[in-house]
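A single protein chain has been omitted; all remaining protein chains appear in their positions.
Just so it is clear, A, B and C label the chains in written order, and each chain counts residues from 1 on its own.
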Amino acid sequence: MDFDLSPEQRMLQESVSRFVQDAYDFETRTKVIAADAGSDDKLWQQFARLGWLAVPFAEDLGGIGGSAVDLMVIMEEFGKGLVAEPYVVNTLLFGGLLGQSQNHSIFSSLIERIIAGELQGAFAFLERQSRFELFDVTTRAEKDDNRFILNGEKTLVMNGAAAEQIIVLARTGGKQCHELGTTLFVVDANAEGIEKTGVRLMDGQKVANIQFNNVVVSAQSIVGAVDHAAPLVREVVARASLALCAEAVGIMEKLYTTTVEYTKVRKQFGVAIGSFQTLQHRMADMFIEYEQAKSLLYRTVCSIDEQADDIEKNILALKVMVGRAGKLIGGDAIQLHGGMGLTDELDVGHYVKRLMMINTMFGDADYSQKKFAQIMAA
Amino acid sequence: MDFDLSPEQRMLQESVSRFVQDAYDFETRTKVIAADAGSDDKLWQQFARLGWLAVPFAEDLGGIGGSAVDLMVIMEEFGKGLVAEPYVVNTLLFGGLLGQSQNHSIFSSLIERIIAGELQGAFAFLERQSRFELFDVTTRAEKDDNRFILNGEKTLVMNGAAAEQIIVLARTGGKQCHELGTTLFVVDANAEGIEKTGVRLMDGQKVANIQFNNVVVSAQSIVGAVDHAAPLVREVVARASLALCAEAVGIMEKLYTTTVEYTKVRKQFGVAIGSFQTLQHRMADMFIEYEQAKSLLYRTVCSIDEQADDIEKNILALKVMVGRAGKLIGGDAIQLHGGMGLTDELDVGHYVKRLMMINTMFGDADYSQKKFAQIMAA
Amino acid sequence: MHTKFSSEDIQFRDEVRAFMRDAYTPDLARRIASDKTFKDAQVEWEKKLYEKGWIAPHWPKEYGGAGWSIAQKFIYESERSAVGAPDVMPFGLKMLSSVILKFGSEAQKQRFLPKILSSDEWWCQGYSEPGAGSDLAALKTSAALDGDEYVVNGHKIWTSYAHNADWIFCLVRTSKEEKRQQGISFLLIDINTPGITIRPIVSIDGRHTLNEVFFDDVRVPKENMVGEPGKGWTYAKALLTHERSMAGVADSKRDLEQIRQWASEEVNGGQALLDDPTFSKRLTDVEIDLMALEFTELRSVAKAMKGEGPGTESSVLKIKGTEIQQAVQELRMDIAGYYGAVVQGELSSHEVGHDFGSSAREKYMYGRAASLYGGSNEIQRNIIAKFVLGL
Partner (left out) sequence: MHTKFSSEDIQFRDEVRAFMRDAYTPDLARRIASDKTFKDAQVEWEKKLYEKGWIAPHWPKEYGGAGWSIAQKFIYESERSAVGAPDVMPFGLKMLSSVILKFGSEAQKQRFLPKILSSDEWWCQGYSEPGAGSDLAALKTSAALDGDEYVVNGHKIWTSYAHNADWIFCLVRTSKEEKRQQGISFLLIDINTPGITIRPIVSIDGRHTLNEVFFDDVRVPKENMVGEPGKGWTYAKALLTHERSMAGVADSKRDLEQIRQWASEEVNGGQALLDDPTFSKRLTDVEIDLMALEFTELRSVAKAMKGEGPGTESSVLKIKGTEIQQAVQELRMDIAGYYGAVVQGELSSHEVGHDFGSSAREKYMYGRAASLYGGSNEIQRNIIAKFVLGL
């Protein structure tokens, strides 16, 4: 039993941490997200050069075959730096679907381009009505000879504004909320019949509502098996959830330490406000929640890397805890920063917004807890 | 709009409060509940002389026809004094069923004896399996000519050890949890076929598990209508719930004030522990919860006395709040009393236990909240 | 013990209710809600109240007050917030006016009160400074007498609506005393005086209501000082006790009804969110708390009706009121799900794919202020501990 990072992992951590410090201060980040695309291609090239984009991909796909711990290391540092670049969507969702599908070999050139930082991709799963049910899918793909015709709408598609290729979750059979009958297609973002509306989210990222009007896709663009998208989607979403939770733990660390430091220097009634016992206890609680979330993160990554049988349960528990602890730590960080915490200028509110986003992604705390309860009862 | 007590109500309050101060200190109470019956007949005579037993009964039954506010006044003071005498069970449950049934006239002599303090009664509703479902009844009353034969068991019957007469909720038809098919019978506690096991509860009261083995009851002993016990039971239980909640509010007042006083005199590290900010804020929260519970109590009694249309909703909400606030205030009262709070000698733990009992009675906070939610959704 | 109002009060309630229904139109509501049209629309609303004679009910009748009883004031507030109509801007009509009425000169009353009443002159409040928030007595902005004028230098922050205001009333330091509170004076400053710079502060909801105000050798006629120099702290204190009164019960009630509606329409895998027991539990937690708070407020009003001053229950109202508001905001965000993250900007709800997600987020983020402003909830708990519990 050992919870230290390996020398390689410490190097990776060091490398991401140095990037955040040297090239990604809060001002830079503010500029990056203010740009229309919501991300910066030069920074993305740097990610590629530093090898980070290769981490999640298997070695036979040109990747590094990184472990869950490797992923955690990157994401925690991204969290601390509030890195807005579309790492999760490109490498874990878009790239993950391609790389982990049983027919991944036919997408090897796409994967190479992802790793090289040359391709922006997206995964279009959400619809207006679907909320947290991944397979509440009404976008239809009708078979027409050796091709499919896509009709419908996908909403708030992450990286959807910038993506050149989009994997679309569409219904090829079954009823509205059924898992069976859903299929994944890679679609060119410039294909005829595609209409995009860019939407800004509170964490600065640029997403898109995408309409598909008789968009023609070939049978070769199917990722995985027809009608059987569910297992692959679930696997990829689980991994992305883990990554987001690791990011959240990084954010929580940043928020609690920032708050502690602020209350040491901020004076009221002639003393540092950090000397008030009630505020001390609230920060102690922030620390406790952070430590607990971190422990559950360790539990989860170890279970993945050790192929234990409680991975799904751990990820759901982690998602619940990250959602709840995030609300507590985020709320207290703002409250303890007083008026400053309520301004857009200070970074605190932006960290809090990102935590809120992460809570929602793929199902909020309440939803995840219900799924957790189902597993426990099974 | 006015939340003051009338002069008569202030007199009533004064009278109960004086009784508690003069005749019912903690030592006296400890002796009373230590006795096998769990109550004291001399005290009960005093209740009768002071007219308290007449308050809940209509004037045409020889009562005073007191309002919900009158009842609240008595019960709050009982709460502050941790009065263990079986007031609720005798006057509101046993007496309430008799007095509010449509055939109340045939029970007028029993009611007279209740008011005179000469009759101890009980209401046997609970069964081993029934938890909070009042009409989960398996005790059967089979019709046999002009009489009924009772078989089954009622558990934890309040005042069941001392009662001379017991109203039994039994099934005369319908399925296990159906409301329809339940009937109330007044049964002599010494009737043949009745077997009692006395059980002590944590608040000191003596209850009984009662077995009915072919107990013969006449058709004249039916309270209300055959098969239609439900409306009457619900009405009486609602009133008893209100009374218990008022008692709980009295207990909370006692607990928060006692705790505040204790922390003013208890010293640690050379200062009163009440000077620590975190403890101050916890006591502020105890106060807030108490004030909120008191407000909801006022809301509820006013709605009853004004025959508003949200009485049921108010009682359920009050029950939820009393349960939750009771846990918070009770827990903090013990915690802030430190080691002393954990002893049986100090009264604090006993007040807390009574709060816990009240939370459970007729459905705990979680259960009551579910019923509240059903009304809100209707 | 009863909850009934007198028949006169009920008649008054009906009158207010009818007025609100007619005067507060959906169009007005829309324009007040948008940063761009806010000021004009708010003035329009206030002028309606002015014409009705209801704009300053707590003022003495001779200056244009309504002469309402406590019950009438309560009824008015309940009816107003029941339809979601905004309160008047408090800076002139509630805050400054009480100071001028009590401590101002006759000339100041004549000069300032009429235009406050008619909503022709808007005020803002220059109290907080970067080093003086909850601890206001630490303020540093100075006003030095030079001939007939005070020369003001300093830096105010968190000044709500300074960019909409014509005047600002400031606490300034006119001398350095042993006891920090004693050197503070109360000064009225035309916000267009040379030397004043206003810098907007964007809030975490993305909106602009707050500002910093910089004073650089700003010259203010000395007749603009209220009362005596050095007494500003006393005047400001007298005002603060007026600040806390209502707990937003009617607003929260309206919000909760809306939330029930939305939660019944938001579906997850075929189940409406309202039928999800976890959500239902959270919602009813808040509803029950609010049912209690409504009566905590009524108890406070009933006390006031008997002439007992607003006591320490105002701290309970503040704490619980804001806790409920924040719980409401969180429920609304959680109903919106993914769409709570949307920054709608110029997009239509149809383009976004959602009606209230963006405004749910704005309200949620802005709502973080509620537990800070008007005496943070921590300070309210200190007040309860000290003044109610005697700790």
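A few notes on this one:
FYI, a residue touches a chain if its C-beta (ideal position, glycine included) is under 8 Å from a C-beta of that chain, and two chains touch if they have at least 3 such contacts.
Computed from a prediction, not measured in an experiment: that's the story for all the values here.
Only one residue from B:39, B:159 or B:209 touches the chain missing from this view: B:209.
Only one of the listed residues, B:11, B:219 or B:342, touches the absent chain: B:342. Set against the missing chain, the residues C:58, C:281 or C:303 yield one that touches it, C:281. Contact with the chain that does not appear here is found for just one residue of B:41, B:112 or B:136, B:136. Contact with the undisplayed chain is limited, among B:37, B:156 or B:216, to B:156. Annotation for subunit C: contacts to the undisplayed chain at residues 276-278, 281. Residue positions on subunit A in contact with the hidden chain: 1-6, 9, 69, 260, 263-264, 274-275, 277, 280-281, 283-285, 287-288, 291-293, 295-296, 298-299, 301-302, 305-306, 314, 317, 320-321, 369-370, 372-373, 376-377, in rising order. Not every partner is drawn; the one left out touches subunit B at residues 126, 128-129, 131-133, 136, 153, 155-156, 177, 197, 199-203, 209, 267-270, 276, 278-279, 327, 331, 334-335, 338-339, 341-345, 349, 352-353, 356-357, 360-361, 364, 366-367, 369-370.
In this section, only the chains that are shown with their structure count from here on.
In this assembly, the C-alpha centroid of subunit A lies 54 Å from the C-alpha centroid of subunit B.
Contact with two or more other chains is made by residues 276, 278 of subunit A. Contacts with at least two other chains are made by residues 378, 381 of subunit C.
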